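Note that this complex is displayed minus one protein chain, with the remaining chains in position.
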Amino acid sequence: MIHVVDMTLLAFLAIVAIAVTRMTNLFATSVLTGVYSLLMACIFTVLDAVDVAFTEAAVGAGISTVLFLATLSLTTQREKPQRSPNWKALCVALLTGGALVYGTFDMPHFGDPQAPVHQHVGPHYIGVSPTQIGVPNMVTSVLASYRGYDTLGETAVIFTACMAVLLLLQHEKRRDEQSTVEEKPDKEAMAHAMILRVQSKFFIPLILLFGLYVQFHGDFGPGGGFQAGVIFAAGIILYSLVNGLDKARQIIPPNVLHGLVAFGLLLYAGTGLASLFMDGNFLQYRALAEEATHGEHIGILLIELGVGITVATVMTSMFFSFSGRRRS
Amino acid sequence: MSAEMAIAVAILLPALGALLVALLGQSPNLRDCAMLSVATATFIVVCTLYPEVASGGRPTLHLLEVLPGLDLAFQIEPLGMLFSLVASGLWILTSLYAIGYMRGHHEENQTRFFAFFAVAISAALAAAFSGNMLTLFFSYEVLTLSTYPLVTHHRTPEALRAGRIYMGILLSTSIGLLLLGVLLTYHVAGTLSFIQGGILAGHATPLMTGILLFLYAYGTGKAALMPIHRWLPNAMVAPTPVSALLHAVAVVKTGVFTIVKVVVYIFGIDHLSSTGFHIYLAYIAGGTIVLSSLVAMQQDNLKARLAYSTISQLSYIVLGAALANAHGILGAGLHIAMHAFGKITLFFCAGAIMVALHKTEISDMRGIGRQMPFTMAAFIIGSLSIIGVPPLGGSWSKWYLALGAADTSHLLLVGVLMLSSLLNIAYLLPIPARAFFSKATSDDGHHGEGIHEAPLFCLIPLCLTALGCVLLFFFTDPIYQLLAPIVQP
Partner (left out) sequence: MSSHLPIVPIVLPMIAAPLCSLLRRPALIWPLTTGVGWLVFAACAALLMQVVESGPIVYTMANWDAPIGIEYRIDLLNAYILVLVSGIAAVVLLYAPQSAASELPQDRHHLFCAAFLLCLTGLLGITITGDAFNVYVFLEISSLASYALISVSRDPRALKAAYKYLIMGTIGATFILIAVGLMYMMTGTLNMADLAQRVKMVEDTRTILMAFAFLSIGIMLKIALFPMHAWLPNAYSYAPSLVTAFIAATSTKVSLYVFLRFVFTIFGAEYAFDTLGFNDVLLPLALLGIVVASAVAIYQTDLKRLLAYSSVAQIGYIVLGISMGTVTGLTAGLAHMFNHALMKGALFLAVGCIVLRLHSSRLEDMAGLGKRMPITSFAFVLGGLGLIGVPLTAGFISKWYLLLGTLELGWWPVTVLLLISSLLAVAYVWRFVEVAYFQPPPAEASSDEAPLSMQIPLWMLLATTLYFGLQTDVTAGLAQRAALWLLGGGQ
């Protein structure tokens, strides 16, 4: 049965991918990439990687698609016609795909208990983490504690992305603020769309609540700072889509937003430094409290919060930057 | 002052002088005084080194290890001693001369000129004192770079072109061939030190030795062996003091000095002569001697003619080195000194004529002997010394070179030397002859009759160098005694 589901999803994936390359309408392409992400999220779910599926669904299917569409509203919806197919790109893609397939020939079978991944560090995580970290969700143990440094890096990546977007887009937005925005407020908001408004009023609290749940329940079930942050951001973005950017900015002023962007990363790194001052190594949360698992709990809570704050605010501020631009 | 100190001081003094000159650029008189005193001080310091070297000492200075096993080191041996004495001694005279010339000729950017000049001398002294091939190579490159601004001093399109050729040939040969030669030597012998008897014997096959010989001979573009000689005539666009000291003495002599030094201390005379490749180089040098003499005869521009003459004279020295026997090396060493005095006299004269009468073409120089009798007299003495007529210095070096050529039993080489002496007469002597014996052309009348010499600053140095040519004939023995140890087995 599971094979049928796998095959179906993969077939859809392939069809969508080909369709994306063949389309010339960029609006359709953007929506299709959202569909692609949703299919990927399904596949991740089937593979039992629910945490990843969460993120993929929220970022790939949700926020990226919105950002694509926001970009399209500034440019055009039609691709410039190309005279001849790009054979070079096709060759590179085929070669890469071929190489990947060739590489699978000697891979251990999927789910093979003898595979190296199930023989080396994996068993250690499974066996020791519940007592060592005291967190039922193993994924969270690995992500936040064993490889917490990687997660710090990922948070920095997201922060960097935000810096990059602001660096590129902030200037224009400010100029707009002074002149155009004041004159025609809410022009792009969909305040007149009654159905949307009612729907969103109903949904947004739920989304935010769910975000909080995912944030704090990450220790026990799928979820954590990344997923929660994205879900939270999705709620805010939905709000500003419906009620207009300026309303949203009133609720979350840009200064607060930027402060929070920085605060999340600082919270994470600060937690690492705190354990340093408690005679541990960097990010050694065990040192934060008398009892090791207690310290781990505190540490994981704090850093997940840091991740959540940074992710949510970065996504939001990226969206604000993109949709704050006007067609020049 | 200890010998080590003296070496460092001798090399650093001109470099500091450059700095001093640059700082004093605002007041020309002070600057020129500083220049002269630095030159004199440098010469004195170099002289203090002479007694120790003459008595067989080899003062050494290790600065630092640049690459593992390869030091930046200086060691003075007789050849270097001789070369440094000649270069630093003539620098004083050239400084004097340059003051007169640059002012008389109203040159611009004199400060820059003097500063780079001093750097070039510093590099030439470093080359003279170098204790291994790496140091010599370093100094060689610094010399090339520091003379580039001098050659292109006028910043005209013509100077630009000349500068391109100058850099092009000198850098491409030194990077392309000399560096390769140095690397190969290091690769084969495991060292680059200058050692009496050479470092290649027992390490390099005859073929490898032959390849190396040509890498060195053509890598030192400053030796101006044909066909890589073209930079030298082009470099004559520079102000005359540059042509005089650098392109008759310091730069070109660094080139031939490198070749002689490499033959003696890298290849070893015995090892080289056992391979048989040296004789090919000797013939190339012989060919250059004759060909460039022939070209010199065609030149109407005085400096260009002297440049071709220099090319031919440099090949004498290369020839002496390539003979790879005691007489040849001695002759080459002597010729470094003899030719320096002769040729610098001639260039000084050419410059003096330019300053006084603004003439550069030989065909315009009819009858100028009456206006510039001292200059032209000096010119005759310089010419005769280069031709090799006793009682002038040049006769000794030619004598030893001829002996060396005879020792190899390649009589054709002896013939080349004889022929070239005749050619020297043919291209040098007509100039004073025309100056003294033909009547001035009418359009030059406005200079008036009577004596119209260059400024004293120009005149005195050229008389002194002419006198040097004569003195060198009578006091050759100290030089001979100085050089003799390097050819002892």
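Each chain carries a letter (A and B) given by its place in the written order, and its residues are counted from 1.
Criterion: contacts are C-beta pairs under 8 Å (C-beta built on N, C-alpha and C of every residue); 3 or more make two chains touch, one makes a residue touch a chain.
This is a predicted model, so every value here is computed, not measured.
Enquirer: Which listed residue (A:17, A:196, A:269 or A:298) would be found touching the missing chain in the intact complex?
Expert: Among A:17, A:196, A:269 or A:298, only A:269 touches the chain that is not shown.
Enquirer: Looking beyond the chains shown, say which of A:227, A:284 or A:316 touches the absent one.
Expert: A:284
Enquirer: Of the residues B:74, B:91, B:116 or B:137, I need the one that contacts the missing chain.
Expert: Only one of B:74, B:91, B:116 or B:137 touches the chain omitted from view, namely B:137.
Enquirer: Would you indicate which residue among B:9, B:30, B:165 or B:180 is in contact with the undisplayed chain?
Expert: Missing-chain contact among the listed residues: B:180.
Enquirer: Per the definition of touch given earlier, which of A:8, A:21, A:86 or A:119 contacts the omitted chain?
Expert: A:119
Enquirer: Touching the absent chain: which residues on chain B qualify?
Expert: 64-68, 72, 137-138, 141-142, 145, 152, 155, 157, 159-160, 163-164, 167-168, 171-172, 175-176, 179-180, 183-184, 186-187
Enquirer: Just the residue numbers, please: which parts of chain A touch the chain that's not shown?
Expert: Against the left-out chain, chain A lists 99-100, 102-108, 115-122, 124-125, 145-150, 152-154, 156-157, 159-161, 163-164, 166-168, 170-171, 174, 258-259, 261-263, 265-266, 269-270, 272-273, 275-276, 280-286.
Just so we're on the same page, only the chains that are shown with their structure count from here on.
Enquirer: Averaged over CA atoms, how far is the centre of chain A from the centre of chain B? Could you give it in whole Å?
Expert: 75
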